[in-house]
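Heads up, one of the protein chains got dropped from this complex, but the rest are sitting where they should.
Chain lettering (A and B) follows the sequence in which the chains are written, and residue indices restart at 1 in each chain.
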Amino acid sequence: MARNGAFAAIAIAALVAVPFVAPHAEYALDVLFLIFLYGAMATAWNLVGGFAGQVSFGHAAFLGIGAYATAIMTQNGISLWISVPVSALLAGAYSLVIGIPAFRLRGPYFSIATIGIGEATRLIARNWSSLTGGVSGLTLSSAPPLLLQYFAALALLVAAVGLAAWIRASRFGYALAAVRQDTDAAETLGVATTVAKTQALFLSACILGVAGSVYALHYLFVSPDSVFGFSTSIALVIMPIIGGLGTVTGPLIGAVIYTFIREQLAATLANVDLLAFGVLLIAIVVFEPRGILGIADRIRRMRKPPAVTVPDG
Amino acid sequence: MSYGLALIYGVLKIINLANAGFLMLGAYVTWWLFTAYHVDPLLAPLVIIPVFFLIGVGLERTLVRRVLGSEPIISLLLLFGVWLVLQNLAYVIWTGDTRSIENSFIESTVKLGGLQLSIPRLYVFAMGVLSLIALQLFLTRTYLGRAIRATAQDRDAARLVGVDVDRVMGIAFGIGIALAGFGGSLLSLLFSFTPDFGRVLSLKSFCIVVLGGLDSIVGVAFGSVALAIAEAFGVRYMPASMQDLISFVVLVVVLVALPKGIVGTLRSLRRG
Partner (left out) sequence: MADPILEGRGLTKRFGGLIAVDGVDIAIERGEICGLIGPNGAGKSTLFRLISGVMRPTAGTVTFNGRPITGRSAHDICVAGVAVTHQIVRPFRDMSVVENVMVGAFFGHRPRPRGRGGARAAAMEELEVCGLADRAESPARSLTLGGHKRLEIARALATRPKVLLLDEVLAGLNPTETDRTLDLVRTVRERGTTIVMVEHNLRAVRGVCSRIVVLVEGRKIVEGDPDAVLTDERVVSAYLGTAAHA
């Protein structure tokens, strides 16, 4: 743990220093910004999909609510100090509205219901034109400086990963792990499983709500098909799985890989990136469901067979 | 269209998220045969059904079988990956442009009493009913069909009485995929489509299957009718763009409220 903490501190310090060392490398800063944002989002999804094992295909709903809430409040001249926390809480509140019925469902049924919920949310956003501007979306006029965005995304990432690391080692983390591995057994050992799942979803939604704020302020444009889009939900599923489901660092690794593949492939031919992610997803699920961290663990074991290594991610 | 989903769920106890991909692919293959080789869209299923069946069997052998033993969520994710691949392969090959099939048959209508009915709609409806009957006959009257039903009810018991369970699961998966392709081919007669075509429809399929009860073929027919009625009613009261919303809302409500589906709920009411 102490070693992980030291490593994290060095990494954060290095990332804080980047804009000062290379203030004109705007492309690099932009890529890093995206990695931070996606990393935070993937970490948030992983609280529910990885830690608690409740795979959601509708998580874009929370990002969308955060993005729209911030966009609408900013258009009405409300300070970010108010609009960002309110965005997080709105997304959190929405998670309670959908989580309470949806968590009556188990495993794959929950997953399918989340597809329905995600799509229903997108369609509501498209049709509620007076509030959301309908299909054409909402446009904001001025972005905060890039440096501020960079630090905001980094702070969000650090907060999300810190929260995940804390949860994993806590009593709450044990509840989620027990829910993931055997919900009924967890229940008979005194774990209030539905409450635990709902809490995880709430935290996850709040983080995504803030991520939505950052998104809106970066792109200055939100539309139902971008923030509420199914492809956003897909990205949120893919990143943690690539990196390592239910670990702390897995979603981060996934976000780095996701961002790079997207940056490289999106320019060549539309949808090649998603095609690649599909292949990657199949390969990981079939050969190593623990993702990149699982592969790393295997390699480590091959190198020094006697040592018993436990991925502490 | 939804039958395939019910069959695969019933037999393999996995939810085929790739259904959407094969539905879309069925539509594209029909369109491609039509534009490139001038194959009549009505004949396309003759190609699609066997080819998709083989693809389904192959997919089961190579990938699905490997994850059958692990948690259900793993197979869900696997088939989700397959869907991603199919969908985006379609984007790469056929681009995201909207396609539709146009020939004289598609536009033809027939007057029945005072009603103007579209012939393709009638045709698709008739094929839907026919395939339901055919599937029901297959499942109840043939050895293979009975083996499939036995495997669906109790895999181990089926194995004990000498059913080659592995082969049956492969075949059931193949039939499921073939039905999805067939459904897609039929639907291409009615709607224009993009690589995203299958998603909404497939969610509707889930909705239908859940409405009907996850492994009952007759229940699936019930479910289709129920959803069609809900949508038709909904459209009167809200804009057409909200039509899909109804499906999703119905899906979620049904999943939460009637996990056993209409048929299952009726069954337990009758017993209770």
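Heads up, the rule we're going with is that a contact is a pair of C-beta atoms (placed from the backbone, for glycine too) under 8 Å apart; a residue touches a chain by one contact, two chains touch by 3 or more.
In this text the structure is predicted, and so the values were computed from the model without any measurement.
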item: Chain not shown: contacting residue from A:147, A:189, A:266 or A:283; value: A:189
item: Per the touch definition above, residue among A:40, A:113, A:178 or A:207 touching the missing chain; value: A:178
item: Residue numbers in chain A that touch the chain omitted from display; value: 169-171, 174-175, 177-178, 181-182, 184-193
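Keep in mind that, in the parts below, only the chains that are shown with their structure count from here on.
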item: Length of the line joining the C-alpha centres of chain A and chain B, rounded to whole Å; value: 32
item: Residues of chain B that touch chain A when the two form their complex; value: 14-15, 63, 66-67, 70-74, 76-78, 80-89, 91-92, 95-96, 195, 199-200, 203, 206-207, 210, 239, 241-242, 244-245, 247-249, 251-252, 255-256, 259
item: Residues of chain A that touch chain B when the two form their complex; value: 53, 55, 57, 101-102, 104-105, 107-109, 111-113, 115-117, 119-120, 123-124, 126-127, 230, 234, 237, 241, 269-272, 274-275, 277-282, 285-286, 289
